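Structure, as C-alpha cells:
Complex shown without one protein chain; remaining protein chains in place.
First chain written, first letter: the chains are A, B and C, and each begins at residue 1.
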Amino acid sequence: MNIHEYQAKRLFARYDIPIPGGDVATTPQEARQIAEKLGVPVVVKAQVLVGGRGKAGGIKLARNPDEAAARAEEILGMDIKGLTVEKVLVDEAADIQDELYLGVVLDRGNKRVILMGSSEGGVDIEEVAATSPEKIVRVTVEPLLGLREFQARQLAYGMGLDKGLVRQFVGIAQGLYRAFMENDASLAEINPLVVTGDGRLLAVDGKMNIDDSGLFRHPEIEAMRDTAEEDESERLAREAGLSYVDLDGEIGCMVNGAGLAMATMDIVKLYGGAPANFLDIGGGAKADKVAAALRIILSDPRVKAVLFNIFGGITRGDEVARGILEALSEIQTDVPMVVRLVGTRAEEGRQLLADAKMITAESLSDAAQKAVAAARGQLA
Amino acid sequence: MNIHEYQAKRLFARYDIPIPGGDVATTPQEARQIAEKLGVPVVVKAQVLVGGRGKAGGIKLARNPDEAAARAEEILGMDIKGLTVEKVLVDEAADIQDELYLGVVLDRGNKRVILMGSSEGGVDIEEVAATSPEKIVRVTVEPLLGLREFQARQLAYGMGLDKGLVRQFVGIAQGLYRAFMENDASLAEINPLVVTGDGRLLAVDGKMNIDDSGLFRHPEIEAMRDTAEEDESERLAREAGLSYVDLDGEIGCMVNGAGLAMATMDIVKLYGGAPANFLDIGGGAKADKVAAALRIILSDPRVKAVLFNIFGGITRGDEVARGILEALSEIQTDVPMVVRLVGTRAEEGRQLLADAKMITAESLSDAAQKAVAAARGQLA
Amino acid sequence: MSILVDKNTRLLVQGITGREGEFHTRQMIEYGTNVVAGVTPGRGGQEVAGVPVFDTVAEAVEKTGANASVIFVPARFAPDAILESAASGIPLVVCITEGIPALDMINVVTYLDEKGTYLVGPNCPGLITPGECKVGIIPGNIVMPGPVGIVSRSGTLTYEVIWALTARGIGQSTCVGIGGDPVNGLRFIEVLELFEKDPQTEQIVLIGEIGGTAEERAAEYIKANISKPVVAFVAGQTAPPGKRMGHAGAIISGGEGRAEDKIAAFEAAGVPVAEHPEQIADIIAEMRS
Partner (left out) sequence: MSILVDKNTRLLVQGITGREGEFHTRQMIEYGTNVVAGVTPGRGGQEVAGVPVFDTVAEAVEKTGANASVIFVPARFAPDAILESAASGIPLVVCITEGIPALDMINVVTYLDEKGTYLVGPNCPGLITPGECKVGIIPGNIVMPGPVGIVSRSGTLTYEVIWALTARGIGQSTCVGIGGDPVNGLRFIEVLELFEKDPQTEQIVLIGEIGGTAEERAAEYIKANISKPVVAFVAGQTAPPGKRMGHAGAIISGGEGRAEDKIAAFEAAGVPVAEHPEQIADIIAEMRS
C-alpha cells in the first residue's frame, strides 16, 4: 500500500526528521489560509499516488496567499496519469542550496534492509543508478545489529556531505530507518533531502510504501488508505479478498493462483489479445467469491470476452462453476466466455456449465486462442 | 545496583506482569491505612536489600488493619543482616495454590541471556539447582531473535504448568524478559510466581539487579537508589568515583586496579591479617581522589593499619603520594601506614612521603607482612 | 533418488488441528507421506487423522524423530512456528502460509541460514517427490515419477506444467515450489544445485515470475555450474510496473524485476525460455527424444 507524500512526511516527523511547515488543502480557500498562516512563500503540491507529478504540472510555487489559492485552483481536479487530484499539500518553500537522496529499501536478493544515499537528489534514483552509479552509496543493515551510527556516518561521508551536517544526517538516517522498520515499510524515501541556505537538512519530499502483509499491525496506516484514489474495481476486489489489477485490454481473466494468472495474461497477449485485468481468486475459492470476481470483470465496459482458467487443486471446479452461474443469474451480458477447467471436480464443473452457453477449452493455449477469437467476434 | 522488592514489582507491572495490590509504609499507621484500603488479609514485608528476610522474621501475615499495624510496628526498625528496616510493603495476601520460579539472567559463559523456570518456587533457586537440577528448565535467547513465544511455551510445558495457565505464563515471561532487557538488568526474578486458587498467576515477590554500566540510560532507576540502605563509606566512595566494598577486617587497603586490589586483600589474609575493605582507586587517579580514598579508609574505626599498594602505569606515584599527604594534613591519626610504590614516578612518590613516617616496602609480600605486623602493633 | 523429501521423510505438521492443517494432513497421508507428528500448543495428547499431537515441536521431535516439518498456521504465528522447528533441530521446514510480513522473514531466514536449516517458502505449495512423499498441497494425482526436476516461484502454474509433462508421459524427480514472497528460504540457485547433484534428475524446469532478481542470478548460476539442460519460463510479461501481481514478491519496482530482463538473462545463459507453460513440456519432450 502506498501513502501520500503528506502522510509519509507526517510519519517521518514522528521520528524526528525535520519537514517543512505545511498542511493539506482540498479547496483553494484552504490553501490560501494555510499560506497565510505560514506567512512565507509556499509550494502547492498535488497529492496523488503516482510518480511524475512535477512534470505533469502538479507542483507549483506561490509567493503569497493569493497565488497559493490560484495555484491550488489550477492543481485541484487536475488529472495526473488517470488520477484526479483531490488534495494539495501547501508547504513552506525551502531555501534550497543542495538536494540529496536518502532511501531505505528491502534488498530482496540479499534478504537485507539497505540504506541508499546520494548527493544527486531531486531526481529519480533509478536514473542516478543508470547514469552515475558511483554517486549512490549503500550500507547493509545486519539484522542482529540494526542500523548503527557508524553506518549512517559512512553514508554521510560517502555522499560527500559537509562535516557540519553529518550529525544531523545521522539522526535523519536513523529516524528513517526506524520509520521503515516500525511500520513494515517496503520503501521509505526522502527525495530530495534538502540542504538549506542556513545549513539545515530538511525532508522536502517523502515517499513510503507499506508491506500489505504487515498492515494488520498498523491500523493507523490502514486508516490512511485513500479509497478515493483507488480504482473502483480494485477496491471491490480488495473487499472481496481477491487479488486484482486493472489493465487496459479487452479480455477479462479469472484464474486461480498468481503465477498462473500472469501466465494466462501473457498467453492472451501471445495470441494477439490484451488482458483486461490480473485476477487471482486464490486457493479454495467458494462460489460467492467467484461470483464477486465475475461481477467485477463484467463491470469493465472494455471487456469483450472473459477467460476462465482454473487448475483445480484445493479449488474445486464445481464451486467455480456455481459462482459463475450465480453471477450470471443477476447480470445480463452478451460477453462471450471461454472456460477451461482442469483438476479437482473439473468434470462436475463442466456439466454444471453445459447449459450456460460457454465456450469450453481443453488446454490453456486453446483457451487463450478461443478467448482472443471471441473478443474479435469470431466465435460464440 | 539492587532495587527493592516493591520497586521491582512496580516495574514488572509496567510490563503487564500481574502483581498483588499493595503499597509501601514507613509507619504502622500507614500500614494500617493500606490494609484498610485493600480490605483483605495482607502480608507485611520488610524492604531491605539483602536476602533471608523471611527467616529473620521480616515477613508477616496480618488478617486485619490492626494486625497490619502491629506487624509493621514489629518489622520497622528491625535489624536484618546489619541493615535497618525503614520501609515495609503491605500486599494483599495471595491465595496460594502453587509456587513457581521464573528468572531472567545473563549466562556469562555462553554470552547469552537465558530464562530459567522451575515448578519449585518459593525457595532459593540455587538450592533447587543443587538438590534437584532436573526441576530447572532453561531456554537461551538468541540475540537476533529475542525471546520467542515458542520458547516461553517450552518453559511452561517443561515446568509442567497446567495447560490453562500457559497463555498467561507466556505473557509474564515475555514481560519479564522485556523488563530485563529494557532496563539493563543483570537479574530479573519472580520467586514465587504464584498460582492462585482461582487459576491466576501472580508475581508475589520480585527481585531485580541492574548493571551499573547501563545505569546512565535509566535515570528513573538511578532515582530508585536507596541511599539510606547504603553503607556510608560505600556512598562516599561512589560519589568520589572509587570502587569500594566495606569488609570486616582491620587492614585498610588502597590499591590501583581491581584485580590487584583483590590480590592485595588475599595476601593480607595469607599472612594472617584481614582486609577492612576492597578499594580500587582506578587508573590515573589524581591526588584529590587518593585523599578521598584515604579519608574513607580512616573513617572506619576498625582499621588498625593501612596498606598502600600502587603499581604505577597510568597512575603516577607522585600523585598518589600527594593525595596521601593531603588527607593526612587534615586528619589526625595514629594508624600505621605501609606504602609500596612501584612503576611510574614511584621514586618521586617515595621521596615525597619520606617525612611522613610511613613504613615502606619493596615487594607486595613484604608490604602485606609489614601491614599485618603493624596492625598487631608489632611495627611502627 | 530425488531431492529434499523421499521415503525416509518423517513429517511433522505444525497447525495440524486447524482446518487447512487437518485437510492437507489427510491428503498427504493418503499420498503415502509418513506423517509422524502434529503440533498445536495446548492440544498435546490429542490425535488428528491418527497422528499424535504435541504441544511443542521439541517434544514431537524427541518422541517421533520427525526430520521435516510443514507449517499451516496463520501468518502472524508462522515466523515463530518456523523458528520453533529450526530451533528443535529439524533440517527441512516447509511453510505454506501466505501473508507473513517481509521484515519478519529477514530475521527468520538469517537464523535458519546460520543453523543450516533448509526453508521452503513461505507462501508456497510445498514440494513433492512423486511416488514417495508429498509435503504441502501440490495435487498428488497430477505427478508421476520420472527424470524432470521442477523449481518454481508459483503454485498452480507449476501444476499446469506438471500436468503437461505427465500428459506427455514425462515424470518428475521432485517438484519444489519455493514460493512467491520477497524474502524466502531456498531460492532457485540452491535448488538447482540439489538437482545438479541428484542422479535421477535429467532435465530441470525453472518457473520464474516478475519481481526481484532471483531469475537473473539463477541464469548466471546455470551458466557457471549446471551441466543438465534447463528450460525456463517467466510469468508476467504483460504485468505493469509498480503493481503487485498477487504474490507479495511479484512486483516490478526500483527498476528491477521485469520479465524481459529475466528472459534476456536466461537466453544469454543459453537457457531456452518457453513462450507459454505448455510449451515447457514440448521443449523437454524434444530434449529427451
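What we mean here is this: a residue touches a chain if its C-beta (ideal position, glycine included) is under 8 Å from a C-beta of that chain, and two chains touch if they have at least 3 such contacts.
This is a predicted model, so every value here is computed, not measured.
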Among the displayed chains, the hidden one touches A, B
Of B:Asp266, B:Glu330 or B:Glu347, the residue that touches the missing chain is B:Asp266
Among the options A:Glu149, A:Glu232, A:Asp248 or A:Glu362, which residue touches the chain absent from this view?
-> A:Glu149
Out of B:Ala70, B:Met181 or B:Leu379, the sole contact with the unshown chain comes from B:Met181
For chain A, which residues reach the chain that was dropped from this view?
-> 142, 144-145, 148-151, 153-154, 157, 163, 166
Using the touch rule from the top, list residues of chain B that touch the missing partner.
-> 105-106, 108-109, 111-113, 125-126, 129-130, 143-144, 181, 184, 186-187, 211-214, 216-217, 243, 245, 247, 255-263, 265-270, 274-275, 278, 280, 283, 311-314, 342-344, 363-365, 368
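Note that in this section only the chains that are shown with their structure count from here on.
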Touching two or more other chains in chain B are residues 144
For chain C, jot down the residues that touch at least 2 other chains.
-> 107, 110
